[in-house]
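Below is one structure; the comments refer to it alone.
A single protein chain has been omitted; all remaining protein chains appear in their positions.
Moving on to chain A:
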Amino acid sequence: MGGPCAYLAVTMLPTDPARLTHLQRLEAESIHILREVAAEAERPVMLYSVGKDSAVMLHLARKAFYPAPPPFPLLHVDTTWKFRAMYDLRDRMARESGMELLVYRNPEAEARSINPFDHGALHTDLWKTEGLKQALDKYGFDAAFGGARRDEEKSRAKERVFSFRSANHRWDPKNQRPELWNLYNAMKSKGESIRVFPISNWTELDVWQYIQLNDVPIVPLYFAAPRPTYEWEGQLFMADDEARLERVLGRKLPITERSIRFRTLGCFPLTGAVESEAATLTDVIRETLLTTTSERQGRVIDKDAGGAGMEKKKQEGYF
């Protein structure tokens, strides 16, 4: 074998016209979706969470509109509790893509210093759910791209690529528009908006492999490295901002350095780390494939309200 990425010699270009690979077909489908929205929505926006799915979605958008920059801004609904490495990559990608970056923080959450330790579920509700609604209303966006995938969670498996929200952002799972072939109906009344999921049909492995084949920049936290960690309610977390942790908790936590990485990224006190030595993309993919627990397991959000947690959150307007 010629080094860790020998198979990269196989490019994304089609070799046999009659046989596109599944990644080529997924890419084409996603680009088609991005262009349909740009053509039919009045004011589209791309929700950018800085995670790996967002990274792939942004890369697809750059491909879809090349040589022009994507004809919509990036919106980051911030909680102020993200990893510092995420803020760094966010600002870098906005520069490189030539897209406008809008950062929105819910003023009420900011004023009340809402944090994951003192406020539990309210943290997600105010910063993310309410913050997103406020941001969409403030700028008058009528279509918002999100990087959700159908393989992530059961209620997402049934959500359309174009998912409609009422004027108060609610999702009605029983009243979704039929979606046939690759024909998307983007028409809507005033006040209504659409959430659009261009990578609905991608799996976690597809996302990883696409990142590798296309050299898509991702936050280094996905790769294992020695990092300061603490334990909280039986899970392992990274002390990304020790001073702030101490300020909020009113005490110093015992910090240990461990080799860790993250399978998903969110607010650092809410995102569980895994102990790992996987320092390259190939290692990460191998670990992902050999793992025996599902990706979202590290997130607290799906476990509320029993088996229907995500579905309930989505009806209320969570992405």
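Keep this in mind: a contact is a pair of C-beta atoms (placed from the backbone, for glycine too) under 8 Å apart; a residue touches a chain by one contact, two chains touch by 3 or more; residues count from 1.
Criterion: contacts and distances are computed from a predicted model.
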{"item": "Choices \"ECF family DNA-directed RNA polymerase sigma subunit SigV\", \"Multifunctional fusion protein\", \"Chemotaxis protein CheW\" or \"Copper-binding protein\" - which one is the UniProt name of the chain not shown", "value": "\"Multifunctional fusion protein\""}
{"item": "Contacting the left-out chain in the complete assembly, out of A:T203, A:Q235 or A:S259", "value": "A:T203"}
{"item": "Hidden-chain contact residue, picked from the options A:L26, A:V77 or A:L245", "value": "A:L26"}
{"item": "Touching the absent chain when the full complex is considered, from A:R84, A:K158 or A:K252", "value": "A:K158"}
{"item": "Interface with the unshown chain - residue positions in chain A", "value": "1, 4-7, 10-14, 17-29, 31-32, 35-36, 38-39, 62-69, 150-151, 154-155, 157-158, 173-174, 176-183, 185, 187-189, 200-201, 203, 205-206, 209, 212-213, 282, 285-286, 289-294, 297, 307-308, 311-312"}
